[in-house]
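Below is a slice of the complex: some chains, not all, each in place.
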Amino acid sequence: MRKHEFLIRTYYEDSDAAGIVYYANYLKFFERGRTEWLRDLGFEQDTLMQDDGVMFLVRKAELEFLKPAYFNDKLIIETFVQSLRGASIIFEQQAQRVASQEYVCRGNIQVVCLSTRGRPRPFPPLMVERLTQYMEQEN
Amino acid sequence: MRKHEFLIRTYYEDSDAAGIVYYANYLKFFERGRTEWLRDLGFEQDTLMQDDGVMFLVRKAELEFLKPAYFNDKLIIETFVQSLRGASIIFEQQAQRVASQEYVCRGNIQVVCLSTRGRPRPFPPLMVERLTQYMEQEN
């Protein structure tokens, strides 16, 4: 199955007094990865909200912090789609430290599709279509 | 003139790899101070937005970083009103490290009053009244 890759840099803002990347920030990095993957599929979240009345909400997050990453590191954020069913999509994501090629964090993130009134609704058909195509490709 | 005091704690989330409180966070701490001062005057920003159609926007910020503060510190956030004119209020704010009694950051923050459509409008009369009373008091 195909994975999406997105490169980020860590800055001072991402570090903490233990000298490493603050763990809560991986939730942000993973969201950047999902956003860029969606963008590569041709979808912008602001347009989806305004034109289709669709928003996404994180419902669950399971994170494992494997190794430290540091200030000034390059990280590759990998995004796979594990499953897509109705109003729910589960992502598997990993952050790899370029310098050491080690995985520093991995997680499963469940995102649900909501109407702008906050009710669950299926993902837009075009999104399901492109996403299914993407999942069937190889890297 | 009277100053408002609000006590905060710094946590891991506030520190950076230099082992000190990350400077951008003082903008957040000062906002907490202004929010709590407004609350002490009897105003809640969510109610002001819903009932009076009023929001506040930071227009300018001048900050001076005097000394480092550290993870796990207690800081007193001091808030003075320097001036109030029409749709604009200028705050003078300081963060004092309790352990050493040193001032670690000071700043001037200009906040403007907007309608929910984003147009400048005077602060609500009741707010001006209570604020003026507050400014005339002594600590």
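Each chain carries a letter (A and B) given by its place in the written order, and its residues are counted from 1.
Going forward, a residue touches a chain if its C-beta (ideal position, glycine included) is under 8 Å from a C-beta of that chain, and two chains touch if they have at least 3 such contacts.
As the structure is a computational prediction, the values presented were derived from the model and not from experiment.
Visitor: Copy number of the whole complex, given 2 identical chains are placed, is what?
Guide: Number of sequence copies in the full complex, not just those placed: 4.
Everything below uses one rule, namely that only the chains that are shown with their structure count from here on.
Visitor: Whole-Å distance, subunit A centre to subunit B centre, using C-alpha means?
Guide: Each chain reduced to its C-alpha mean, subunit A and subunit B end up 34 Å apart.
Visitor: Under the touch definition given earlier, write down the residues of subunit A that touch subunit B in their complex.
Guide: So the residues of subunit A in touch with subunit B come to 12-13, 15-20, 22, 24, 70-71.
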